[in-house]
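Below is one structure, written out as structure tokens; comments come after it.
Shown here: the complex without one of its protein chains, the others still in place.
Now for chain A:
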């Protein structure tokens, strides 16, 4: 297994191991990191990172946006926040989504930057909620 995957959040390193392939949620679609791929720097959306050994997914992590640095032998994911899928809480995500949507309703319609940022955050939390098995259409 020649690909070394690291998932680091600002506070700590969550994963540092060898896998065959990792599928990461890129801003413009999912991208698989495999051995011997050309170096790529990628912005991530909120979504699921799946780690493969052979054809099987061995672990899934949810990342709330961030960046990835891929190379021939490594894939480093700089996550804004990261959590093991099994530790996600749908209720907690739902609360956050509700808060964000309240803020969304209150901001100035002309404030493009805030809109942009909020919509990205909302997307990320929706993805988290979905990943946690909750209903995202609250």
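Keep in mind that, in the parts below, contacts are C-beta pairs under 8 Å (C-beta built on N, C-alpha and C of every residue); 3 or more make two chains touch, one makes a residue touch a chain; residues count from 1.
FYI, contacts and distances are computed from a predicted model.
Chemist: Unshown chain, UniProt name, "Succinate dehydrogenase / fumarate reductase iron-sulfur subunit", "Sugar ABC transporter permease", "cytochrome-c oxidase" or "ATP synthase gamma chain"?
Modeler: UniProt protein name of the non-displayed chain: "ATP synthase gamma chain".
Chemist: Just to verify: which one of A:18, A:43, A:103 or A:119 makes contact with the chain not shown?
Modeler: A:43
Chemist: Of the residues in chain A, which ones touch the absent chain?
Modeler: Those residues of chain A that touch the unshown chain are 6, 8-13, 26-28, 31, 38-43, 67, 69, 72, 76, 78, 80.
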